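One structure, pasted below without further comment.
With one protein chain withheld, the remaining protein chains of the complex are depicted in position.
Chain naming follows the written order as A, B and C, and within any one chain the residues start at number 1.
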Amino acid sequence: MLTLEDARRVIAAAETKATEIGQPMNVAVVDTGGNLVAHVRMDNAWIGSINISINKAFTARAFDTSTQELGENSQPGQQFYGIQDSNHGRIMIFAGGIPLRRDGQVVGAVGVSGGSGAQDQSVADAGAAAF
Amino acid sequence: MLTLEDARRVIAAAETKATEIGQPMNVAVVDTGGNLVAHVRMDNAWIGSINISINKAFTARAFDTSTQELGENSQPGQQFYGIQDSNHGRIMIFAGGIPLRRDGQVVGAVGVSGGSGAQDQSVADAGAAAF
Amino acid sequence: MLTLEDARRVIAAAETKATEIGQPMNVAVVDTGGNLVAHVRMDNAWIGSINISINKAFTARAFDTSTQELGENSQPGQQFYGIQDSNHGRIMIFAGGIPLRRDGQVVGAVGVSGGSGAQDQSVADAGAAAF
Partner (left out) sequence: MLTLEDARRVIAAAETKATEIGQPMNVAVVDTGGNLVAHVRMDNAWIGSINISINKAFTARAFDTSTQELGENSQPGQQFYGIQDSNHGRIMIFAGGIPLRRDGQVVGAVGVSGGSGAQDQSVADAGAAAF
C-alpha cells in the first residue's frame, strides 16, 4: 500500500521541481481508495488550487489515468464529455493528476495545481518519478 | 414493475459481457422511479465509475432515452446543451445508460461505466438484452 | 482485500435474515477505501434507505466502528456530537452499519437500512457473520 512516508517522498520531489521552475504549488497524494494521505500548499501558492490538487489526485486514481489524458477524452464531442459533472464535483479534467503505480498496479495518485497546465504536469511528473 | 430478480439478471448478463471483453465494470439498475435497485463493482473496476454507472441508469430512465443519444443532443450548440447541470449532478451524457422496456413501456434502466464509451455501451446492451 | 464475491456473500446472508424477519431491506457493502462494492434493494424496501444503507457502510469503515456505537457517542453532550455534519452528508449515526474484519483488520463494512434500528442491526449482524 501507499504509506505517509511514500506520500512525503512524492511531495518532496514535487516541491523541489516547483522551486526549480519558480512556481509555488499545491501538491496532494491519495491512496488506493482515492482518500487523501497528505497535502501541502507551498508559500504563496493559489488558495483556489487546494481543492484542485486534491481533486486531480482523486481523479487520477478514480479512473487510473492522468487527468491530462482524461481531459483529452472529455472535450465536446469526445467519448467522456460530461464526466466532470459526476462524483459530486471531484473530477478535474486538465493536466496535473498522475496515477502512482507499484508492480504495475495503481496504488494511489498525485495531484498538482498552482501554475499553467504544463507546469502542473511537470511538477506532478517529478513527484510520480520519486514514487 | 422491475424486481430485484430482474436487476440481477440484467447485471449477470452485463458481467458476462464485461468478462468476455476483459474490462471490469460498474453496473447499476434503477426502477421506474429512477431509484437504485442494485449495483455491483467488479473487482478492479474504476472507483470513479460507481457514481457514473448509477447516474447513467438514472439519466436513461429520467428521459427515457439512452445516454448516448442524449449526449449527441447535449453537445455545444445542440438543443439540450447544459442539461448536465440539472438534477444535482445526476445527469450523465455519454454512452452506457439504456432504458429497460416491458411491453413497450420504460420500467427502469441499466447504467454501465468502467471502460471506453464503446465498451460501456456494449456491456449495457448485453445487460438490456437479458431484460 | 474485499472482493465482489465477498460482498455478495454478505448481502445474501443479510437478505436471508431480512426475509426471515419479514422486513425488506437495502444492503450495501463498501471496501477498505470506503467505496461501494455492491448494493441491493429488496422488493418493496424503502427508497429513502438506498442512500442510508450506503452511508452506513461508509461510516462504519470511515471510523472503524459500528454506526450504533458511533451514535451513542454522537448524542448531545457526548464527545462526537456534531460528527454527522462532516464528510458532506455521508455520516449516519444510527444502528445498521458494521465494519468487516479479516485477520483483525477492518477491510470494509456492511450497511443496512429499511426497518427499525433493531431490525437493521440484526440484518447487518447476519451479513457481517457471513464474512
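In the analysis below, a residue touches a chain if its C-beta (ideal position, glycine included) is under 8 Å from a C-beta of that chain, and two chains touch if they have at least 3 such contacts.
Being a predicted model, the structure only gives us computed values, none of them experimental.
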Report, in label order, the displayed chains that the undisplayed chain touches. A, C
For the chain not shown, which residue from C:Thr19, C:Asn44 or C:Ser86 touches it across the whole complex? C:Ser86
Can you list where chain C touches the absent chain? 33-34, 58-59, 61-64, 76-77, 79-83, 85-89, 91
Interface with the undisplayed chain - residues on chain A: 3-4, 7, 33, 35-43, 47, 50
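We adopt the following convention: only the chains that are shown with their structure count from here on.
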How many degrees of rotation map chain A onto its copy chain C on CA atoms, rounded to the nearest 5? 180
Counting in whole Å, what is the centre-to-centre distance of chain A and chain B, each centre being its mean C-alpha position? 28
Can you work out the whole-Å distance between the CA centroids of chain A and chain C? 31
Using CA atom averages as chain centres, what separation in Å is found between chain B and chain C? 25
If you look at chain A, which of its residues touch at least two other chains? 33-34, 88
